[in-house]
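Quick notes on the structure that follows.
With one protein chain held back, the other chains of the complex are shown just where they sit.
And then subunit A:
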Amino acid sequence: MFPASKMPNKQPPRKQSINIGRGARKRDEDSGTEVGEGADEWAQSKATVRPPDQLELTDAELKEEFTRILTANNPHAPQNIVRYSFKEGTYKFIGIVNQMAVHFSHVGNLIPRDSDEGRRQHYRDKLAAVSYQGSQESTKVAISETEILEEEEPKEAETEAGSQTDMPAAEAAEKVTEEELMTPKQPKEQKLTNQFNFSERASQTINNPLRDRECQMEPPPRTNFSATANQWEIYDAYVEELEKQEKTKEKEKAKTPVAKKVGKIAMRKMASIESQSDDITKVTQAAKIMERMVNQNTFDDIAQDFKYYEDAADEYRDQEGTLLPLWKFQNDKAKHLAVTALCWNPKYKDLFAVGHGSYDFMKQSRGMLLFYSMKNPSFPEYSFSSESGIMCLDIHVDHPYLVVVGHYDGNVAIYNLKKPHSQPSFRSSAKSGKHTDPVWQVRWQKDDMDNNLNFFSVSSDGRIVSWTLLKSELVHTDVIKLKVEGSTTDGLNGLQLHTVGCGTAFDFHKEIDYMFLVGTEEGKIYKCSKSYSSKFLDTYDAHNMAVDAVSWNPYHSKVFMSCSSDWTVKIWDHTIKTPMFIYDLNSAVGDVAWAPYSSTVFAAVTTNGKAHVFDLSINKYEAICNQPVVAKKKNKITHVQFNPVYPIIIVGDDRGHVTCLKLSPNLRKMPKEKKGQEVQKGPAVEIAKLDKLLNLVREVKTKT
């Protein structure tokens, strides 16, 4: 350490000399107290001695004060040590540098008594003392000690080479002391060999008392959520997205504020209705399917028969066939009403329409229109009721949801199955030209040039009327007025009165659109054209009683068939005035129908409850099937229809029941293929078949 302040060298010589003197004195004091008394003597002799190389300074310079600041910093310590900092990736100054300066270090040779080394020495002293008592012991000890010494020597050698510690010096000293101790000293008290008698000291601070502090909130409401992620769930999500997008697109397209408003209101209403309505309505679809399944279970055998049963006995029956009864359709509401019309739906092959009314002039009551499906024989799919009996019906080919019916009171009506009303969509009235007598037949026609729906109706009042559906009204046009030929009488004032004929049936030609046949109550059949309103193209004296039905052959364009209450069924070629075939069935014939699969097969039903099926290619003179179909006696069959696809027919009777029958294989015979030839199918074959027959007949006729 440097003195606090240095005396400047530029003091006047006098002082300097005093200083020198003092400094010399101080030195003397330091070294010893010997020179203390001689200080006064020295002070008296004021000899200013100036060294020759002393610096010459001016007074001002001499007076100048220099400030020296005493700090604890070591001026020799480096101030610019840098270390590489891995954190920052640069060299950085080290802030704190070791300021210690060592001036002198000396290794001492004192060892504390309590330390390991001290104790060891102590122990050796004791041993040395013990060795004095017995020579053997001493030698042993000596041996052990030399051993120890030997051990220590290499240790010494090692440690001396190492750091500057007290150890080597101490050991060297130890060695020396041991040698000294070995001979003179007495054995000391034997200390306990356990050198670990140590004392332990501990203290404990006051522990702070622990206190628990807790805080608890209300737990957030929790719900369990679980879901599965399947391929189909992902698919569903995509489909929903797509629908939403399409909806937004549609909304953008239809941009009228009024429409939007209406739409919104409708939407709101819909939403409110949905929320209010009972949940059960959503089960409609499922309930419908279930009902059909339940029915299928109950009528399981019938369903199986319908699908798979082919009467094997037909092989042995030569040419006859049978009709297998399948389902029976009846409804309580239509219990006392006769079946007045039957029609298969052109689109859904299992759906058919039944019209109920009454043929009895005296007992006229209400009417019903029912739609049955073969899948559910116990309950109709649709049902409509009307005040007046339904006499006829027809289903539109292109729009299978539109049904036109003709009533006993002369009205015609159109029902739309898509709409949930139980009332007809359109209805004629007295103003709009309804018939004055029952409407016996209605038929849909092709849409006219303005794409309006139109249909024809024929009635006993002698008019054949064409109805057109213009926007929302039925407009009628009288096409033809049936006149009984040769019955014009001269009335008063030269007026010519015509007796009006009563039309009871008609049928339109399949290919020649304008041509159609009308059957009348008088038994005549007129061939008419839509374009000529007063003249008939041709007249056939068909029957003795009213003509109940006329029907063109579905394949052959020249052949048609008629039936009547005079017990006969006649088949005609429209170019020839006389019938080709005549069949007498012993009972009034209610209806005839051609089979859709063959040009030579047809069925006729009679009022005695029998169904007759004819196949002209097999047997020209007799029916190949002659079977009572309805259960009770006095049950007249009123109508028959072939299913366009399946080999079944439906038969309606005057008790309101409809029975479904399956045709046995014999009745459905297709022309046999000759060996080596291909099986020809199609209308051409059918036509050819019939032609062949007709030719035979014609030949016979020309002969007779």
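Some notes on this structure:
By our rule, a contact is a pair of C-beta atoms (placed from the backbone, for glycine too) under 8 Å apart; a residue touches a chain by one contact, two chains touch by 3 or more; residues count from 1.
Following the convention adopted for this analysis, contacts and distances are computed from a predicted model.
This complex has a chain not shown, and the name its UniProt record holds, of "Dynein light chain roadblock", "Cytosolic iron-sulfur assembly component 3", "Zinc finger protein GAI-ASSOCIATED FACTOR 1" or "6-phosphofructo-2-kinase/fructose-2,6-biphosphatase 3", is "Dynein light chain roadblock". Considering the full assembly, A:V283 is the residue among A:I94, A:V283 or A:A313 that touches the omitted chain.
Note that of A:E61, A:E246 or A:D300, the residue touching the chain absent from this view is A:D300. The hidden chain makes contact, of the residues A:F66, A:W232, A:Y316 or A:Y621, with A:W232. Of the residues in subunit A, those that touch the hidden partner chain are 228, 230-232, 234-236, 277-291, 293-295, 297-298, 300, 378-379.
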